[in-house]
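Below is one structure, written out as structure tokens; the observations come after it.
Note that one protein chain of the assembly has been removed; the remaining protein chains are unaltered in position.
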Amino acid sequence: MHEHSDQSAAADHGVVISGPDKKENCGVVGIYGHPNATDLCVLAMHALQHRGQESAGIAVSNGEDIRGHVGMGLVSDVFPKEQQQKMTTWGDTAIGHVRYSTAGSSNIANAQPMLVEYSLGQMALAHNGNLVNAMLLRDEYEAHGHIFKGTSDTEVIIHLLAKPTHISKPDTFAHVCRHLQGSFCLLLLTPEKIEAARDARGIRPLCIGRFANGGYIIASETCALDIVDAELVREVEPGEIVTIDKNGLHSRYYEQPGTVKPAHCIFEQVYFANPSSMVFGENVHNVRLAMGRQLAREAGVDADIVVPVPNCATCAAQGYAQESGIPYDRGFTVSHYAGRSFIEPEQPMRDLAVKMKLNVIREVVEGKRVIVIEDSIVRGTTTRGKMSALRRAGAKEIHLRVASPPIKNPCFYGIDFPSKKELIANERSVEEIAKYLGIDSLHYISLEGMLSCVSKPADHYCNACWSGKYPISVDEIVTRYSQDRFQKKLFE
Amino acid sequence: MHEHSDQSAAADHGVVISGPDKKENCGVVGIYGHPNATDLCVLAMHALQHRGQESAGIAVSNGEDIRGHVGMGLVSDVFPKEQQQKMTTWGDTAIGHVRYSTAGSSNIANAQPMLVEYSLGQMALAHNGNLVNAMLLRDEYEAHGHIFKGTSDTEVIIHLLAKPTHISKPDTFAHVCRHLQGSFCLLLLTPEKIEAARDARGIRPLCIGRFANGGYIIASETCALDIVDAELVREVEPGEIVTIDKNGLHSRYYEQPGTVKPAHCIFEQVYFANPSSMVFGENVHNVRLAMGRQLAREAGVDADIVVPVPNCATCAAQGYAQESGIPYDRGFTVSHYAGRSFIEPEQPMRDLAVKMKLNVIREVVEGKRVIVIEDSIVRGTTTRGKMSALRRAGAKEIHLRVASPPIKNPCFYGIDFPSKKELIANERSVEEIAKYLGIDSLHYISLEGMLSCVSKPADHYCNACWSGKYPISVDEIVTRYSQDRFQKKLFE
Amino acid sequence: MHEHSDQSAAADHGVVISGPDKKENCGVVGIYGHPNATDLCVLAMHALQHRGQESAGIAVSNGEDIRGHVGMGLVSDVFPKEQQQKMTTWGDTAIGHVRYSTAGSSNIANAQPMLVEYSLGQMALAHNGNLVNAMLLRDEYEAHGHIFKGTSDTEVIIHLLAKPTHISKPDTFAHVCRHLQGSFCLLLLTPEKIEAARDARGIRPLCIGRFANGGYIIASETCALDIVDAELVREVEPGEIVTIDKNGLHSRYYEQPGTVKPAHCIFEQVYFANPSSMVFGENVHNVRLAMGRQLAREAGVDADIVVPVPNCATCAAQGYAQESGIPYDRGFTVSHYAGRSFIEPEQPMRDLAVKMKLNVIREVVEGKRVIVIEDSIVRGTTTRGKMSALRRAGAKEIHLRVASPPIKNPCFYGIDFPSKKELIANERSVEEIAKYLGIDSLHYISLEGMLSCVSKPADHYCNACWSGKYPISVDEIVTRYSQDRFQKKLFE
Partner (left out) sequence: MHEHSDQSAAADHGVVISGPDKKENCGVVGIYGHPNATDLCVLAMHALQHRGQESAGIAVSNGEDIRGHVGMGLVSDVFPKEQQQKMTTWGDTAIGHVRYSTAGSSNIANAQPMLVEYSLGQMALAHNGNLVNAMLLRDEYEAHGHIFKGTSDTEVIIHLLAKPTHISKPDTFAHVCRHLQGSFCLLLLTPEKIEAARDARGIRPLCIGRFANGGYIIASETCALDIVDAELVREVEPGEIVTIDKNGLHSRYYEQPGTVKPAHCIFEQVYFANPSSMVFGENVHNVRLAMGRQLAREAGVDADIVVPVPNCATCAAQGYAQESGIPYDRGFTVSHYAGRSFIEPEQPMRDLAVKMKLNVIREVVEGKRVIVIEDSIVRGTTTRGKMSALRRAGAKEIHLRVASPPIKNPCFYGIDFPSKKELIANERSVEEIAKYLGIDSLHYISLEGMLSCVSKPADHYCNACWSGKYPISVDEIVTRYSQDRFQKKLFE
């Protein structure tokens, strides 16, 4: 258990790491060798939009030069038709990025892909993941006279890639990847090729697809392949670097397979990824369905209906209903328009935010004993709002069943959890939480139960947020450094 | 059968009426006597956003003066926080409107509420519905020297309200309502009061709610009441005018109850209204569930799974699955971000539009015999795209079941159907449609079956789009006039 | 002296007429029969931009249909390249309008050209001027059931043009023009032609130009002809209606020449029009030069330099310097960027506004006896700021010479003067004004002296703002009606 050292102490100091500019679960896509590279890139980014809504960007190469465009907002905001048309002429190879929207980090300096000039010419980099040693590396680079314009890990990686002693290595990219600790899926665009790398534990997903015309696509999820009619080839393997250039697709490993145990983020399955995607070798929807069934086996209760909290728990609720034989019904409607105007960071009215998005169907729940399925509980505040709305609508009993175990620790690899003390399950018992939520009963799926729903061995998944056992060491020093940084906002 | 004359001949000429600027299913809301009238109005408009995304507007009264603000786009576009803050000071009474987004009608001159000055001072009007005699009235007014800046029915009603011979009547509003033929829910704001009127057939829904502080809300659907914590009082009755002023809520009838048979638009139940809303006295979700059950009874078929076409058919699919005992599953995922950038009128790539919004979950349907539930089929083109996507994903058999009967006639009362010849069910048999869609079997619910799922007598609903029997006479003259108008776009 | 009745009593009540939405000095242009009608229209509007910066609009006809586009802001804001490109295909005939920017009237409902449908089809109208009987007509129309969306005179004229009893006249446009009291230059676009009318007193300028290709242009000033390389044909005469259609240019008079004495607004010469334009038959720059010379003859003083207040007084200062032999120098620099961000109506810091636009060249004025030439003084506040800046920069003596007589009365024909009591010359003597301004001496040009600088007979010019003798009767009733209206802002 060398890897899974208990980092709960570290995590206690780790609050700041989950600060405004450190929430880097994003979506990446690369298109190689297609005359409509920009259009396809935009489409794929639309399909990955659920992975990030803060900023969007594309860098395009024509084989000699790279040009880019980034902006704050949704893909449709940043890439209107005119912008797409202009960029179509820029080349047949492109990488794109959508960035997660979190409080306070609306910083164009962090938008990706990051496009720079360095000693070998141009490069553009798109990154999904979170490095645990980014601050350390950043400090080291600053000590050597480097400057930073934003606060993202990606800028750190760029500096590593440009470092002369790294450039002098036979395989710079592999060399740099070995330096990075944490989760990362990287797409590196140089004028003549795309290179894709995935961290040795395979924490975040990354897959390869092929176009009928011979071109390639690499993307965070397979749903991006579907939208552009690309055929799934396979995943990029943990520790692998895939290169696509005029000679086609090549593979090498910067970390030999088998050296490091995988640590897939099961939260991709639980709520982050699109249900239609294949992630870590299996379909997200089916995994969620199985989790719902398992939950029913673990935490059955006599009731009238099973209702999901939309959208993520819909699949699990189906599974629960099927296994339990209790009818599935729709207890909430969702609004998809409310969106960005109200759910602002400074908005104190969380209850209102809940109401803007969800409305209870009173006629479904009134007078009923309701089993509610939720995918996870983080702070508990919005869940409380939903439970209270059910109660006001006349639900006679509320039995909440959660398709993932209690989250007790922050994530250092890209999922946007708050600090430890804000996690409701951190210091409260299940009973205390149930009381706080004002419900009749509460059960979480067991860790073992959840892991029985995925096909790979249980120890191939990261379970740090539940167990506190982090697959990659998070040193005190990291957290200490972090505390002094990023409290201040840079460019607004 | 005086009312339900067969208007299929008229409908043949009626193509133009469903032209760009005649699609007026919208959402309306009025808030009387609340210090946060503007904020509540904005919230309620968010809840009604599904009824219209083209434009949004609010007119506010402080008891003496009315001021307004309208704009193109979503509520969140037109009313950002700063705009709301500014308007909060304008008064404690407001009416709001969201307008349906259709091709080519992006015309600010049609945005509502329409605010004007006339001989008695100011008035603002918000309208949901569609008049069949609007063109006739418009021509008549133009003949008397009136001018029109936009192409909406609402502007016509304004002219009626300002007409001296109408003003001289003891009850101008009632007098004018009796002139209007078609569907309408009207909110009329004058400096000191809100008046709400609903057409004598009750084609579109309109309900009344009360705030804890004594103020009132009137809105198209009850989901708008939920979001602002208002208590449902009752519906505005067909033929009723409700007035809210400093003396509270008063009622009168411009058309005595019982004089005219109701003609509720059952399409509000089938797909237009929010599932959480009470419409025509019953919950939308429950009605759809019942329609799904009825469909299963009418058109059972041996299969492996039941999947809905999201979002509207979700409830019906649940009902079908429950009744048939065949497992419900999720065959498609929906993207809620794609939105407005791609689904442009001039976008020829309808297949792409489908793909932007829906993605098949291959693992759910592959190798399966799939029953697909759809709420309705209009042109058939997007349905075909969805069926073809299912087939490509490996569905072994596709059995499409539709929760409403074949649409054979255009709607003159506000639902945005295309012209008769574009309606796929108009001249094709069910078999021909199935062939066109490339599926194994197709069944529509029967008209009787559908009507058995709602609680009011069958003849209290309009069934013109299925039967061609229009509750309100649509004269030749109407359609003839219409043909020469609105071919041209006015202000862009 | 039938016409020039003393209206100073009326003017006392006339305060409200010069309220926020009644400042209608604008620029108009029409292009007939040119493949690049829209582009030329935009260019001409750029050349006329000094006549109005609040809103801009164009209506285009292809011979059958008219389409329009209007917006708030400068021509370059409302008509970016993409918009122009789109509109180029709309037709070969267009009319355009720029509207004056004044406090509080930022109302899109008033933007022109106004495009409407009425009984005969479509018409679009662009108007420069100000009607004195607009309120009266408006009330009359409202009494007949008409509605108004904005507060402009133009909307009133539209109603007159659409009135059935007017339409039944052999020459509707001429008939309507005879109803209008006040100043007006009208461009009326119907699908197949442009008609231009000028009020019988010729208060505002309007000229005709011809393109090499046979097409025509009609514009407020000749500088609009210059920019599009059109050749000046002649002015539209007072009381004349010019029609341009496929048969070329035709003329008729709705008011026979000679019936009414002209009342050209000499303020067009003094400060409103572009110095390069021909207005009322002579060049603006030359008129201003002559006024400067006359001022020198009337009000000489021993001094070191003559400096203009930029920009309008530059020509007059040259004239003064030439006549007096005292050297002309540049005492102020002007900033052309400050523009709209600071000079907002609600901006209380008028001193700052002055400083944003003008900066004294200390080295020019320090220790000097300075003659300052100003074109006019209205409220006196900004003039005071300029004088004080000169003093702070070290001017030893300041002798202000004004190239127009003291303004004592509001203008009812389109110049944006404030109410009578805000006019500094209304109740103060010249000595009192000089004291208020903190200067050593002050002289205004005499009315006779000023009129000696223009070539037409003195009684062919309106001098109401100086003399209070209004060429067109302004009845009590007009002002009384006005007072109750337009206090409230409509759409914002």
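First chain written, first letter: the chains are A, B and C, and each begins at residue 1.
FYI, a residue touches a chain if its C-beta (ideal position, glycine included) is under 8 Å from a C-beta of that chain, and two chains touch if they have at least 3 such contacts.
The structure displayed is predicted, hence computed values, not measured ones.
Asker: Based on the whole assembly, the unshown chain contacts which displayed chains?
Answerer: Within the full complex, the chain not displayed touches A, C.
Asker: Taking the full complex into account, find the residue in A:L40, A:V98, A:A162 or A:I424 that is in contact with the omitted chain.
Answerer: Final answer for the missing-chain contact: A:A162.
Asker: Taking the entire complex into account, which one of C:A111, C:I147, C:C223 or C:C462 touches the absent chain?
Answerer: The single option touching the absent chain is C:C223.
Asker: Need a quick check: the contact residues on chain A for the chain that isn't drawn.
Answerer: 65, 67-70, 86, 108, 114-119, 122, 139, 142-149, 158-159, 162-167, 488-492
Asker: Touching the absent chain: which residues on chain C qualify?
Answerer: 43, 46-47, 49-50, 53, 74-76, 79-81, 223, 226-227, 274-276, 278, 282-283, 285-286, 289, 314-315, 318, 322, 327-330, 332-333, 335-342, 344, 352, 355-356, 359-364
Everything that follows uses one rule, which is that only the chains that are shown with their structure count from here on.
Asker: Quickly list, by label, the chains bordering both chain B and chain C.
Answerer: Joint contacts: the list comes back empty.
Asker: For chain B and chain C, what's the span in angstrom between their mean Cα positions?
Answerer: Going by mean C-alpha positions, chain B sits 48 Å from chain C.
Asker: Which residues does chain B have that touch at least 2 chains other than itself?
Answerer: Counting only residues that touch two or more other chains, chain B contributes none.
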